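A single protein chain has been omitted from the complex, and every remaining protein chain is retained in its original position.
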Amino acid sequence: MTPVPVRDNVEIGLNRFARRGYDLDEVSIVPSRRTRDVDDVSTAWQIDAFRFGIPLVASPSDAVMSPATAIAVGQAGGLGVLNAEGLWTRYDDPADVYAKLREAAASGTSSTALLQELYREPVKTDLITARVKELRDSGVTSAVRISPQHTEQFAATVLSAGVDLLVIQGTIVSAEHVTTQDDSLNLKEFIADLDVPVIVGGAADYQTTLHLMRTGAAGVIVGVGADSASTGDAVMGVRVPLATAIADAAAARRDYLDETGGRYVHVIANGAIETSGAIARALACGADAVQLGEPLRSAAEAPAGGAWWDSVAAHPRLPRGVVDAPVPAAAPLEQVLNGPAVEADGRTNLFGALARTMAKTGYRDLKEFQRVDLVIGG
Amino acid sequence: MTPVPVRDNVEIGLNRFARRGYDLDEVSIVPSRRTRDVDDVSTAWQIDAFRFGIPLVASPSDAVMSPATAIAVGQAGGLGVLNAEGLWTRYDDPADVYAKLREAAASGTSSTALLQELYREPVKTDLITARVKELRDSGVTSAVRISPQHTEQFAATVLSAGVDLLVIQGTIVSAEHVTTQDDSLNLKEFIADLDVPVIVGGAADYQTTLHLMRTGAAGVIVGVGADSASTGDAVMGVRVPLATAIADAAAARRDYLDETGGRYVHVIANGAIETSGAIARALACGADAVQLGEPLRSAAEAPAGGAWWDSVAAHPRLPRGVVDAPVPAAAPLEQVLNGPAVEADGRTNLFGALARTMAKTGYRDLKEFQRVDLVIGG
Amino acid sequence: MTPVPVRDNVEIGLNRFARRGYDLDEVSIVPSRRTRDVDDVSTAWQIDAFRFGIPLVASPSDAVMSPATAIAVGQAGGLGVLNAEGLWTRYDDPADVYAKLREAAASGTSSTALLQELYREPVKTDLITARVKELRDSGVTSAVRISPQHTEQFAATVLSAGVDLLVIQGTIVSAEHVTTQDDSLNLKEFIADLDVPVIVGGAADYQTTLHLMRTGAAGVIVGVGADSASTGDAVMGVRVPLATAIADAAAARRDYLDETGGRYVHVIANGAIETSGAIARALACGADAVQLGEPLRSAAEAPAGGAWWDSVAAHPRLPRGVVDAPVPAAAPLEQVLNGPAVEADGRTNLFGALARTMAKTGYRDLKEFQRVDLVIGG
Partner (left out) sequence: MTPVPVRDNVEIGLNRFARRGYDLDEVSIVPSRRTRDVDDVSTAWQIDAFRFGIPLVASPSDAVMSPATAIAVGQAGGLGVLNAEGLWTRYDDPADVYAKLREAAASGTSSTALLQELYREPVKTDLITARVKELRDSGVTSAVRISPQHTEQFAATVLSAGVDLLVIQGTIVSAEHVTTQDDSLNLKEFIADLDVPVIVGGAADYQTTLHLMRTGAAGVIVGVGADSASTGDAVMGVRVPLATAIADAAAARRDYLDETGGRYVHVIANGAIETSGAIARALACGADAVQLGEPLRSAAEAPAGGAWWDSVAAHPRLPRGVVDAPVPAAAPLEQVLNGPAVEADGRTNLFGALARTMAKTGYRDLKEFQRVDLVIGG
């Protein structure tokens, strides 16, 4: 077993230590001695056989991902991901459900109870099949998310429907799930048997990331998805400083590459990445791609009309996120992602801004850009 | 005498040093390589012969503790504590007093003068006897709090009423109270003579905690109870970074265990612990249990109808806390403690959330969970 | 010349260093192993032959110091200080001036121009004489403040009027004022010739404080008086982290005591000391007394009716403070200083709170209390 490097420990009290971690917004990019034309820059990303113009994995939140928007993300150069356990597989036509949620979110009162109620409707496997078909028919790379808890239950349906990429995602996932029950998922065995590449997560530290890489996954999601609507910190006391988690995961990627003699597993950052500046920071810290949810809600096509919630906000016993009130549509999804921006708030032209940051710091591609100078403070 | 370990000193000016301390909200829990089923987790806690399903000691504030709510806490798995010097032993029926305080608190103006006035009513020993009897008759573990100043005066009454556990609590308590007066309490002699286990505090550092452990106490309260309604910082300049205080107290517990060859004195954290996330953090830093007051006020049964004040807010010459305006009732006490949560704010399902945090970080019981990985920052 | 100890330097950029300093509110007091009865504690302070029940030097701001309130401060146990260059020596009866300022301050618009205009009225030496006489006649220790710039001009008048203590105070004062003009004040020569003890300041670092001690002053004011109404930071870029400045000054006091074989020069802290907690912190960091202005404005007797400004707010070309809107009277001055408190905001019973902090941390007198445990953070 690889020894775990541990550093920057703070002694919070006698003989009790805590790691010092950094959030993305504590870290910034500093231009240094070289600049470059923005037209000479590439933001392309490739995982397994699938190539993308922009390093975007969509968050499988129903607030932003419908079959239509998953396709639109693909057409705009990213990877759309539909939730196999969300509204689109619970309801034949979720239009009314979205309308109710949007209205409740706009009213200013808590929508948690409503969310819990609407997600009590069971998932239907025939709807999973139909949704995957819709994605495939569009010609874009198709991906759906299932939870670790229900992987055994739904994976066969998803796979036989012919999905291109499988995303096994929970808030906190490990390769070593200890249980007294017999039917628990063994990730390593499960992934080894699959023909399609798997993205798995979220993980929060070097060791878990390394172990998840060893399951055979093509990509590991790093971070617990804590965005501005998340309350996981208040509810569970869990917080993952994302800049540190990404850098640690990049170290795991490097070590795994060495231990396997060349297997490169992608690090996909997932957390409070809500502006183009945060995207640039996440990649600068070492991520290969970013998982975005909240920033997509201002796309005109967003199915919840600008409201936002993360999947975990619907948990029946312990919701860990709120339903955010709708924001006005800013632009079509294509423009949100690729510009031009008509506001200066870092929420449109998300990947055009990335290209400019790369150009102004002198980098040609994303792999090189992971070495850009960083600064803490200011 | 055990040498006092001192670390992480900052030189604030020439030759003047200050310890660097950390608050609970600066410290967070990081998931690491293992996860576990939530159903395989136990949050049980035992002090002396008394066993509890959840590691909760109620704060003896009149705002949340009546005989009825002390019993309800016991029935929900925790330890209720009634104040032997509060409204229930000053007034035969404090209903009107509560109504006045609730109304004043809701009005938005300061209720300090009213509080001072209402607490001028003397404590009656027969009411102490009656209240303890009510607790005992319910069948739950009974506990009452007395102040160090009035221990000589009220202890006999409390003990002869047959209480199970005695809580001797002031904001700041030491085992070495220096006085020019003759009638001062010697904690060590007092506790040695008792048959019932004693919880004593608050203490703020390694040495005081160790000395209080040496009095024979079964538990030491760590922290000065500074919650969001506390003004002890502004009034006295006293502030206790709770994460550090807990970790230091855990070190004292370890050293005392070693010096006695096996006596384990419990560390009970008391401060700004107002969400399930904070509960998880306090235990992760090394506490065996938490003392909660403010979070109980949103229980439907809370006697002050959602208003909150700490005992010290009623001090006749130097109040050190305000009366907080009422919050709406969130749920019955049982649900506040054990869920399910219908909001995502970390204020219901307090101990269900703890169990989930333990599961998602791979721990089975509270003692193991004290070793969970921590992070500073983010 | 004593070598200047320099520590805790931060390299802000290549080869450019800054001292790391701490403000009072970053530092707190931690109770430790001993407690004491509050009645066994003394807050007495003595400078030269003058003894005070509380370690209070009033700020010579017209907002809080009239002849009457200077006397009231003396009667309550502190040292009142009247400004020899303020409204009471510019106007025979400043009642109208106060009324105008109070009204303007209450209106919510800036009163800077009005303040500048009202302070254009020249100072009259006969009014200085009359005001000092009024102070002396009361029987309390009398003190007036003059500025370094006008010491030559007004000192003779002040001294012949028979003041007990002279306060030479500007925002920033040094013992080494370099000038191309002939008439500049040489502090050392001036003080050597005097019969009355002198308090001089403000100073901000070890070396200036040491040099001012060497002028023969009985006390040095440390800090530049930056309270919540001060804008010296925005206007001049000057900021003095007060905890560090006090601790450094205490080091200078110790070194000067050693170099003179026993001359103890008092350190009087002046800055954002607006609560009893801040008073306790300032003394804990090493001050012998505190200079208070803003906290006195809530006394019923305050001449500006609750408005607050520092002298420097009236500067004709570069005002460095605003006129703060009036606050309601909280209590008579005696109660503001010595209690009891009827609010829990740290703004009444200022010195009763200090006594309690001393008691709860086990100290009997102020000199001992300068060694109390401190904590940074939380």
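By written order: A, B and C. Residues from 1 in each chain.
Here, contacts are C-beta pairs under 8 Å (C-beta built on N, C-alpha and C of every residue); 3 or more make two chains touch, one makes a residue touch a chain.
Quick caveat: nothing in here was measured; it's all calculated off a predicted structure.
> Considering the complete complex, which visible chains touch the unshown chain?
By the stated touch criterion, the chain not on view contacts A, C.
> Hey, which of A:Thr215, A:Ser276 or A:Ser298 is the one touching the hidden chain?
A:Ser276
> Just to verify: which one of A:Ile199, A:Val322, A:Ala341 or A:Leu366 makes contact with the chain not shown?
If we include the chain that is not displayed, A:Ala341 is the one touching it.
> For the chain that's not shown, point to the residue among C:Ile29, C:Leu101, C:Val163 or C:Val224 touching it.
C:Val224
> Would you mind spotting which of A:Asp8, A:Asp96 or A:Glu189 touches the chain that isn't drawn?
A:Asp8
> Pick from C:Val38, C:Ala68, C:Ala130 or C:Val235: which residue touches the chain that isn't shown?
C:Val235
> Mind listing the subunit A residues that contact the chain we can't see here?
That gives, for subunit A, the contact residues 5, 7-8, 22, 27-37, 39-40, 206, 243-251, 254, 275-281, 284-286, 339-346, 349, 352-353, 356-357, 360-362, 373-378.
> May I ask you to list the residues on subunit C that touch the chain which is not drawn?
Answer for subunit C: residues 10-23, 26, 110, 112-113, 116, 171-181, 184, 203-205, 207-208, 211, 224, 231-242, 244, 313, 316-322 touch the chain left out.
In this text, only the chains that are shown with their structure count from here on.
> Should the pattern of chain-chain touching be classed as line, ring, star, complete or other?
line
> Give the rotation angle, in degrees and rounded to the nearest 5, that superposes the C-alpha atoms of subunit A onto those of its identical copy subunit B.
90
> Counting residue numbers used by both copies over all numbers at the interface, does the subunit B-subunit C contact come out same (over half shared) or different (under half)?
Both copies, subunit B as well as subunit C, present different residues to each other, with under half of the numbers appearing on both sides.
> Based on CA centres, what chain would you say lies at the far end from subunit C?
Of all chains, A has its centre farthest from that of subunit C.
> Which chain would you call central, comparing Cα centres to the global Cα centre?
Central chain: B.
> Nearest whole angstrom, what separates the Cα centre of subunit A from the Cα centre of subunit C?
Chain centres of subunit A and subunit C, defined by C-alpha means, are spaced 56 Å apart.
> Give the residues of subunit B that touch two or more other chains, as numbers and ranges in rising order.
22, 244
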